[in-house]
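Removed from the display is one protein chain of the complex; every other protein chain stays in position.
Chain naming follows the written order as A and B, and within any one chain the residues start at number 1.
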Amino acid sequence: MRLAFVFWFGLLVLWASPVWAEEPSAEVNTLLEQLTEAGLRETQPILERLASSGDEAVVLPLFQTLLDGDLYYRRSDGRLLVETDVDGDDHYVDYFSGEDYGELGRREQSKVRINNSLRGYLSEAIARMQLSHEDPAVRTAAVRSLLDDLDENTVSLLAEARAGESHREVRQALDLALAMYTAEQGENSAARITAIQDLSESLETDVRNLLFQLSEYSDDGGVKAAAAEAMQAIDQKVTFYGYVDQLFFGLSLGSVLLLAAIGLAITFGVMGVINMAHGEMLMLGAYTTYVVQLMMPNMINQSLWVAIPMAFLVAGSVGILIERCVIRFLHGRPLETLLATFGISLILQQTVRTVFSPLNRRVASPDWMSGSWEINPVLSLTYNRLTILIFAVVVFVALLLIMKKTSLGLQVRAVSQNRAMAKAMGIKTDWVDALTFGLGSGIAGIGGVALSQLTNVGPNLGQSYIIDSFMVVVFGGVGNLLGTLVAAFTLGIANKFMEPVTGTVLASILVLVFIILFIQKRPKGLFPQRGRAAE
Amino acid sequence: MSILRSVLSRQPAGQRVLPFVVILFGVTVLASLGNLLVPESSSLHVSTYTITLLGKYLSYAMLALAVDVVWGYCGILSLGHGAFFALGGYAMGMYLMRQIGDRGVYGHPTLPDFMVFLNWDSLPWYWFGMDQFWFAMIMVALVPGVLAFVFGALAFRSRVSGVYLSIITQALTYALMLAFFRNEMGFGGNNGLTDFKDILGFSLQSDGTRVALFIATAVLLALVYGVSQWILGSRFGKVIEAVRDGEARVRFLGYRTDRYKVWLFVYSAMIAGLAGALYVPQVGIINPGEFAPLNSIEVVVWVAVGGRGTLYGAVLGAILVNYAKTRFTALLPDGWLFALGALFLLVTLFLPKGLAGLYGQVREGLNRHSNTPATAEETTP
């Protein structure tokens, strides 16, 4: 078998023209051969030798493939393979020749295994090779990823890079790395203290760790004091950004509550239906997202734009159906709507369970929603939370405009305030009822699309938000959209600021107790409805 | 006028209690004899499984009755009665835990297993006295009663009403659920209290004890039923019903409606607590899941199915819905929620007064056929 392997490589070196990657040297070849046979513990030395072989053109893409976990080998002969996606199927393609071997079974191929420490080694090795990458952003990232492991070799590499570097950001990063090295290993106290003072501007965690070490364990008194001082300066900033972070967390939780509750603010708040099936409308929205992604598997990035209107339509039409078939017979009997919608919620849950199985469904996040916006090393806002926060506000404003500026909104308000009078004025109350319930349900569906990006998409999704939604609507004042907005954000922020002090569970309990006491003070919520409609 | 008429049209209390009690006793005696005296091979034998099931249904019926007293007669829709039920259950559970003594798996003389497990070295203060049956029984009524008093006094004095009240009762039970889930609370966290051995010295696993518990539940249910009927038929009860139909007017007549509501709420919470205490030894476990808001909503659904505003309706609803659940989960393990959901829907749409109103509805329908069309629609909310 090994002979065959060598033979193949021989062939390759002699005749085959490299399609996929640069052809490797003999030394690299032997190492690659060892790579497929090695156990996890033996892999790192092999990789080190590969890295020092100097054959960067081969090694860099190889390391990258290995790091991505796409490197396989054929069991029969040890040929290196790459897993690639061909028309939605996983094909195995020869790493060097690019020959497509098709779909290989479980028993025919194996992965070249790596683990966390190897992954750490690989990304560092790649970073070192990328110090001369053409993109300044990649260079900066490479420097920063080297900060936690500055040895003499790396530092000389960095110093070399610094000399030829022209880009400002990369230079700053390099300076930081060199200052860290000086602070730790500098020749005399004065140089070290100056370096430490330079470092006090930085918020990098590696810098903070270094300063902490120095302030605790340094033998040099001057260095120790300077490090402690620098630490203090940094800590102040970190605390400040910590509050900013908490505020953002609170706003984000608030936006989730808002999205969950906003549909209910219509069906319950405006129409007075104690809508226990509201959670299931959220669920329908989330499942719609799943189905949309299923139908356009190669366009995940665009899928949400399709899912939002689809979810509105699906949940909205289910809502209209419920209104036409059930709710309209229960006018003036709000408590009985509780019973009926509870029944509907059970049926919808079980339907979803039967159609989609009780298991959670996988809803992918588009690329533009993953990762985070790094403002500085201690403050980064995750894109998905940020998107959802903006989205919640947009949906809210849109709904507010519909209710305040359109004739539908006018009619809805008229019917909810005085049904008989509205009817007398020629408003088709039946039609308005159906549309209102549809609108509320549709908005809930849109909320479901957003929730699908944060949590499990399963049959129980609705159940976990229904209680919170009712709390938000009631706290804000039934029938008042603005109240819902303020309530959602108040509860979100209160919860997040209490959490670090009290722990998660106690924070939730305190929020509930707060709601109970608040209602005693203002029995109609934050923004009570006034006038005749209130009774 | 309508208030007066509805109060006057009530029948004397005694008339409704008697048939209920007779039926209840009939079933109880037959089932008990069927379990203890008839040999197992006979087709008339009532299995222990059935006895515990019946016992569970009856404790649920008592809970439903508690909800009906405040909802059906006073218009207070509590979505948090599960909290009182669970508190009563926990008081009973604590007594049963103490009865285990040193027979726990760790063999500790006083501490329940879960405390040994969490390295607690002594009982927390609120566990003291719980080894005495009489003390625990006082707690069964007192703890839910006091909670209901504090909560009711606050809420009714501030005139919180309608959905606002419903939602804060829900917040109450939800907060308690989260609290009881915490292991630091000393109530066994998520596992709750279980593995009970005996009650008053009788083994909980023997058929005799089971039947005795079942009979006790039936007797107490009958008693609670009678007392409730009496209270609601009294002058107090008439004010309560008047509050339901027009609280503002009653207030203007000079009644402190909030006090009436508070005391009714406390009474109802105590019944719920008693129901919980009867429930726990029969099902053998109490855990924070009983506080779940959805459970409380379900109780309301039972009452609605049976017919609110009639005590026998609440009892009937609880027993029927739970029987349906038992049958459906065994017959259609994959689809029983469809059946249950459909049942709720159909009842709301076609039996607005619940099953208890079915008789009246049928009679009215017949009348309508033969006589003039019905005139006024019922407008009670």
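Heads up, the rule we're going with is that a contact is a pair of C-beta atoms (placed from the backbone, for glycine too) under 8 Å apart; a residue touches a chain by one contact, two chains touch by 3 or more.
The rule is short, and it goes like this: contacts and distances are computed from a predicted model.
J.: Which name from "Urea ABC transporter substrate-binding protein", "Transglutaminase-like enzyme, putative cysteine protease", "Cytochrome c-type protein" or "Xanthine dehydrogenase family protein subunit M" does UniProt give the chain that's left off?
T.: For the chain missing from the view, the UniProt record says "Urea ABC transporter substrate-binding protein".
J.: Which of the visible chains would the unseen chain be in contact with across the whole complex?
T.: A, B
J.: Tell me which residue among B:L178, B:A218 or B:V301 touches the hidden chain in the full complex.
T.: Candidates B:L178, B:A218 or B:V301; residue touching the omitted chain: B:L178.
J.: Mind listing the subunit B residues that contact the chain we can't see here?
T.: 47-49, 52-53, 56, 100, 102-108, 114, 116-119, 178, 181-183, 189-192, 194-197, 205, 283-285, 287, 289, 326, 329-330, 333-334, 336-337
J.: Over the whole complex, note the residues of subunit A touching the chain we left out.
T.: 40, 68-69, 106-107, 110-111, 113, 115-117, 119-120, 123, 205, 208-210, 212-213, 245-246, 249, 252-253, 256, 349-350, 353, 357-365, 370-372, 380, 382-385, 454-460, 463-464, 495-496, 499-500, 503-505, 508
Just so it is clear, only the chains that are shown with their structure count from here on.
J.: So the centre of each chain is just the mean of its C-alpha atoms; given that, what is the distance between subunit A and subunit B in Å?
T.: 45
J.: Which residues, counting only subunit A, touch subunit B once they are in their complex?
T.: Those residues of subunit A that touch subunit B are 268, 274, 276, 326, 329-330, 332-336, 338-340, 342-347, 349-351, 353-354, 463, 467, 470-471, 474, 478, 505-506, 508-509, 512-513, 515-517, 519-521, 523-525.
J.: Per the contact definition, I'd like the list of subunit B residues that touch subunit A in the complex.
T.: Counting only subunit B, the residues touching subunit A are 77, 151, 154-155, 158-161, 163-164, 166-168, 170-172, 174-175, 178-179, 181-182, 293-294, 297, 300-301, 304-305, 334-335, 337-338, 340-345, 347-349, 352, 379, 381.
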